[in-house]
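I am attaching a structure below and will ask some questions about it afterwards.
A protein chain is absent from this complex, but the other protein chains hold their places.
Chain naming follows the written order as A and B, and within any one chain the residues start at number 1.
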Amino acid sequence: MRVEKKLQEMGLELPNAAAPAGVYVLARRVGNLLYLAGQTAHINGEVLVSGVVGKDLTVEEGQEGARLSALNILSVLKSELGDLDKVRQFVQMIAYVRCTDEFGSYTGVADGASMLLRELYGEKGLAARMTIGTNELPGGSVTEIMTVVEVED
Amino acid sequence: MRVEKKLQEMGLELPNAAAPAGVYVLARRVGNLLYLAGQTAHINGEVLVSGVVGKDLTVEEGQEGARLSALNILSVLKSELGDLDKVRQFVQMIAYVRCTDEFGSYTGVADGASMLLRELYGEKGLAARMTIGTNELPGGSVTEIMTVVEVED
Partner (left out) sequence: MRVEKKLQEMGLELPNAAAPAGVYVLARRVGNLLYLAGQTAHINGEVLVSGVVGKDLTVEEGQEGARLSALNILSVLKSELGDLDKVRQFVQMIAYVRCTDEFGSYTGVADGASMLLRELYGEKGLAARMTIGTNELPGGSVTEIMTVVEVED
């Protein structure tokens, strides 16, 4: 339980894995790959960081949202795997950030998620990532992040 | 042919698998995974449900678009697999919905696709899903949906 220990040392707590916000499942496994549903900046389904980077929110506030998306990802991993140490590596991350039409420097927002995962898993916490600006996300969330993770047998 | 029988009982017909709308293929297989191209709300390439949820369209009208995207996904699966019963489970779904900048409740739109797949396949019709609001989609379609599906040998 090394990863959970680290989380505790960082003063962070996993949110409860919230029920899906629609007709879907939170995770699907095929072999050693775990495909996770998109996670917004919510606690128990209630969006905590909402708004548009470059208008309502600074990059730092957006990063807080991304970090919360990552905590929800960890929460689903915990409930799927039982132990967060069973993650072999993060493979793919698609990160959406609500931003204004011309705010080209929003990419740092997604780093809020990746920095947390790197602190917990080192280099294997980093995925091949794509960050996209968009006009709207579920519940008005500033971020939504989808991941594919390779896990132990 | 149980799934196709169900479709018939529901009074639904598979559209013809339309030619790709550009320089790409409709599906790629790697082992037991089938990666499908994005499908808009079209019949034979002509977009039937176009517009923006929260401006031109209600959530219910958007769901009709999502359902049509799902029928096109089934159409490609039929032409790739010969038999829709060869689907083992839906793994990943990325659903885009055109909506206004502040219409945070558009996520129900994608349920239009997922509910059809659940009716046909039960729980295994549900994927790890991400729903994203966006300003524009090909041909002005209200929805575009990309899926990864696990299939039988």
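Observations
Everything below uses one rule, namely that a contact is a pair of C-beta atoms (placed from the backbone, for glycine too) under 8 Å apart; a residue touches a chain by one contact, two chains touch by 3 or more.
Since this is a predicted model, take the numbers as computed values, not measurements.
Of the options A:I94, A:L120 or A:V142, the residue whose C-beta touches the omitted chain is A:I94.
Listed by residue number, the positions of chain A touching the unshown chain are 32-33, 89-94, 99-108, 110-111, 114-115, 118, 123, 126-135, 148, 150.
For chain B, the list of residues touching the undisplayed chain reads 20-28, 30, 35-38, 47, 50, 52, 94, 96, 134-141, 144, 146, 148.
The rule is short, and it goes like this: only the chains that are shown with their structure count from here on.
In this assembly, the C-alpha centroid of chain A lies 25 Å from the C-alpha centroid of chain B.
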